[in-house]
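Below: one structure, written as structure tokens.
Omission of a single protein chain aside, the complex is shown with its protein chains in their original locations.
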Amino acid sequence: MDVKMDVAALTEFLGTAFPQVADDFVVEAIAPMQATIRLKVSDAHLRPGGTVSGPSMFALADVSVYLATLAMIGPQALAVTTNISMDFMRKPASGVDLVSDTRLLKLGRQLAVGDCLIRSVGETDPVARASMTYAIPPARG
Amino acid sequence: MDVKMDVAALTEFLGTAFPQVADDFVVEAIAPMQATIRLKVSDAHLRPGGTVSGPSMFALADVSVYLATLAMIGPQALAVTTNISMDFMRKPASGVDLVSDTRLLKLGRQLAVGDCLIRSVGETDPVARASMTYAIPPARG
Amino acid sequence: MDVKMDVAALTEFLGTAFPQVADDFVVEAIAPMQATIRLKVSDAHLRPGGTVSGPSMFALADVSVYLATLAMIGPQALAVTTNISMDFMRKPASGVDLVSDTRLLKLGRQLAVGDCLIRSVGETDPVARASMTYAIPPARG
Partner (left out) sequence: MDVKMDVAALTEFLGTAFPQVADDFVVEAIAPMQATIRLKVSDAHLRPGGTVSGPSMFALADVSVYLATLAMIGPQALAVTTNISMDFMRKPASGVDLVSDTRLLKLGRQLAVGDCLIRSVGETDPVARASMTYAIPPARG
């Protein structure tokens, strides 16, 4: 099963459909059922002490599984997150971006399920783990 | 078991410890093992179509269980979120704030567990459900 | 919205559709979007030390949200669990049954979401918390 959207197409889609947050993310790599997405960490993502905030990591996980899904099914601005589970395991390294390695585990007609490991750039131990479910609208393009 | 911090004390703590986000939240009510927290929805929390973003709801759930915990144990800026699970069930009503009704289910020496229902102000059906675990540092004041 | 199946109807359904486990559970009370289900704890549910096993609590949560859903939509042996999240918070009391207080938070065409608190009979503090999602098959009677 080939991808329907590549790095360039997903980057353009992100900028058009989610202009408020598109500048925060870089689509680094796309492969069938896989995506690598980077969060460009800026002051807006930090908590006191320099830690990346939980909501920022949530946003990275959310956009990662969403883009991995769109890569397979084509542009669907309406797919919605129905469930997320996250474990926060380590403090992110200070002053560096976060990268999410994402895999789709299921791509059904109604539901897509994926998980991701989030790491600080240059580190091997994961900062956080997330799994997400997306509901795909019945009538899709 | 009485609360150690009331609405005024938690509001002041929030402003001091998390100045970046303190203006987003209102501590509406505190009772033993319970908290009601409101997210003042502004443009920064919205997605295209006027829906409140997932990360904004995550932030509301996160701060709600955190404040419910601090109300019981006193100011602990270091308690950290270790796990969150959320279900997103309905689209929030447009142009109104969100309220989180939160209850602590466990307050142990090492872990606190709570859950919350998030509703649009004026609605009864919940928009989202969250459960969270906080790790409480061994040496606490 | 009234219930389509009451305690008697759900008890009969359980015995017919799930004869292997029906004897483990008692349907104690049903109300719109709510159910109270009891696990009759026997040796088969115990771990060394007399603790009720995790899988037994999972089974109680699973059947509780399932029955709360069926009470509203009628007998649907095909509805399937798609997601569960559980927090185990306290050791169950020894030698007593467990009761699950369950509420449906969403009952959509495709998905039902519910959560439950599990307590030892005679205790007030919850032993465990669970939230579950059920997928409801498209063609339903």
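Things to note:
Letters A, B and C mark the chains in the order given here, with residues in each chain numbered from 1 onward.
Following the convention adopted for this analysis, a contact is a pair of C-beta atoms (placed from the backbone, for glycine too) under 8 Å apart; a residue touches a chain by one contact, two chains touch by 3 or more.
Predicted model only: the values in this text are computed from it and were never measured.
For the options B:T36, B:T51, B:T69 or B:S85, the residue in contact with the chain missing from this view is B:S85. Of the options C:G15, C:G54 or C:P138, the residue whose C-beta touches the omitted chain is C:G54. The chain that is not drawn here is touched, among residues C:T36, C:S85 or C:T102, by C:S85.
Within the complete assembly, residues 85, 87, 89-90, 105-106, 113, 115, 117, 125-126, 129, 131, 133 of chain A touch the chain that is not shown. Panel shows chain C; residues 17-18, 20, 44, 46-48, 53-56, 58-59, 62, 77, 80-89 of it touch the chain omitted from the view. As for the chain not pictured, it touches chain B at residues 82-83, 85, 110-111, 133, 135.
Going forward, only the chains that are shown with their structure count from here on.
Nearest to the common centre of all protein CA atoms is the CA centroid of chain B. Of all residue numbers seen at the chain A-chain B contact, over half occur in both copies; the interface is built from largely matching residues. The mean-CA centres of chain A and chain C are about 33 angstrom from one another, to the nearest whole unit. Measuring from the averaged C-alpha position of chain B to that of chain C gives a distance of 28 Å. Distance from the chain A centre to the chain B centre is 24 Å, each centre being the mean of its Cα atoms. Touching of two or more other chains is recorded for residues 82-83, 85 of chain A.
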